[in-house]
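Reading through the structure tokens given below for one structure.
Then we have subunit A:
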Amino acid sequence: MVMADVPAKIVYERPEALDPRVTHYCPGCTHGVAHRLVAEVLDEMGETGNTIGVASVGCSVFAYNYFNIDFVEAAHGRAPAMATGIKRVYPDRTVFTYQGDGDLASIGMGEIVGAASRGEGITVIFINNANYGMTGGQMAPTTLPGQKTSSSPTGRDTKRQGYPIQTAEMLSTLEGSSYIVRRSLHSSREIRRAKQAIRTAFEVQKHGLGFSLVELLSTCPTNWGMSAAQSRDWLEERMLPYYPLGDYKVSPAVAELKK
Partner candidate 1 sequence: MAKELIKGNTAVAEAALRAGLEAYFGYPITPQTELLEHLSARMPEIGRPFVQAESELGAINMVYGAACTGKRVMTSSSSPGVSLMMEGLSYIAGTEVPAVLVDVVRGGPGLGNIAPAQGDYNQIVHGGGHGDYHMLVLAPASVQEAVDLTVLAFDLAEKYRHLVAVLMDGSIGQMMEPAELPPMQPMKTDIPDWAVRGTDGGEKRVLTSINLDPPAQEVMNLRLMKRWQEIEKNEVRYKGYYLDDAEYVVVGFGTAGRISLSAVRAAREKGIKVGLLRPITLAPFPNDILDELSEKAKAFLVVEMNSGQMLEDVRLVVRGRKPVEFFGRMGGVVPYPDEVLTEIKRLVDGPLTTEGHPRDRWLARLSETIG
Partner candidate 2 sequence: MQQEVIIAGFGGQGVLFAGQLLSYTALDEGKEVTWIPSYGPEMRGGTANCTVVISDEEIGSPFVKNPTAVIAMNLPSLEKFEDMVEEGGVLVVNASMVNRGVERDDIKVVSIPANEIAQEIGSERAVNMVMLGALLGNLDLLSLDALDKALDTHLPERHKKFLPMNKEALRRGAEYKAEAVEPA
């Protein structure tokens, strides 16, 4: 009996847009997944060599080490302003920021609102993991009511510490924003959906349709004090109700593009 001659086929490999090096991210953290999705999309679009990334301050401060892309590193919160400067002098390049929730929704609120309201033609990848990761798990603008962090040790008390900011919903109210969606990285199904959204966001930029942002709900097992598996469950049970997934702003031109 002769075995059928099955040709070898590569079904999985490192995207060209990712640098072949080990990341510093904690086990179970979804930053790596988000990086990979961005890299795959840029490769698939043929944009890797035409892209300039803007890293922010937070756990992803070293994102530039992991992408095989021209990169700059912004001051805390200012990535959308820096990206604006680059995009305005290089309108034909793809420019994106990669920002966490403390960076974007706290210290950088002015810059993200300014960029979105101007309809700046950049793409923002926004990681929401409900705490400040790099500095050791303090309360973030996205920390849930009652959630314990190292700076809300008895749980976020909304009377004293206010309410979490629903970024996608808020930015979607701005006329200048074109594509604002929230996705999650807690299951393979959601990861696939997140990738589609990232693709659409970059297509929006490529077609000159304005400001695009994908909020990605992410896990932070180390600072949440959980295993990777527990953190996926916690995200699903606790974060999803407060941060519903969905398309918050799809401008008519973007809707046309998606057809």
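As a selection rule, all candidates are chains of the complex that A comes from, given by their letters.
Operating definition for what follows: contacts are C-beta pairs under 8 Å (C-beta built on N, C-alpha and C of every residue); 3 or more make two chains touch, one makes a residue touch a chain; residues count from 1.
Computed from a predicted structure; not experimentally measured.
Colleague: Just give the number of the candidate touching subunit A here, out of 1 or 2, all from the same complex.
Modeller: Among 1 or 2, contact with subunit A goes to 1.
Colleague: Taking the touch rule as given, give the residues of subunit A at its contact with candidate 1 in the complex, in rising order.
Modeller: Touch list, subunit A to candidate 1: 19, 48-52, 54-55, 61, 64-65, 67-75, 78, 81-86, 88-90, 93-94, 110-111, 113-114, 117-118.
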